[in-house]
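Down below is the structure, laid out as structure tokens.
Note that one protein chain is taken out, while the other chains of the complex remain in position.
This part shows chain A:
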Amino acid sequence: MLDDLDRRILRHFQPDPGIAMAELADAAGTTSAVCSRRIARLRDRGILKGQEAVINWRALGYTVHVSLRFTLDKTETNAFDIFIREARNVPEVLEIQTFLGRVDLRLVVIARDMAHYQHLYRTRLLTLPHIADIEALVHVATIKADEELPI
């Protein structure tokens, strides 16, 4: 398991993934050598899987951001697998999540504008297989999005 030093390192690493090793070591109260070894160990154990760049789709002209919540027709065997396989082929789908709850599945969809969204909705989304019901939540603003874990 993690010890206090691992936790301190991750706590300072999460909000600033581009931080220099010396600075991170300093913030966590250790030396650069120890800090790099700890990070290497977190990687080896698969706890730290890597770093991903965050793309701001708005800057690329995608002004519409919709969360589509689906319930599927579960009388159909493999409805989830078939639905997910088809949804992956829509380039404007950014996330696919499955749930235990009132909603079965959620897609995050982006579009350039409402006309583009309307087109996607009619031609690529409503046509996905085994849909029983759809609800849309239109994204207005992101208040917090760092996705940091309270380590």
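A few remarks follow.
Going forward, contacts are C-beta pairs under 8 Å (C-beta built on N, C-alpha and C of every residue); 3 or more make two chains touch, one makes a residue touch a chain; residues count from 1.
In this section, contacts and distances are computed from a predicted model.
Per UniProt, the protein behind the absent chain is "DNA-binding Lrp family transcriptional regulator"; the candidates were "DNA-binding Lrp family transcriptional regulator", "Iron-sulfur cluster assembly scaffold protein IscU", "NADH-quinone oxidoreductase subunit N" or "Protein-export membrane protein SecF".
One of A:Leu5, A:Val34 or A:Val103 touches the chain omitted from the figure, and that residue is A:Val103. On the side of chain A, the interface with the absent chain consists of residues 2, 10, 13-14, 17-18, 45-63, 67, 88, 91-103, 106, 110, 135-151, using the contact rule stated above.
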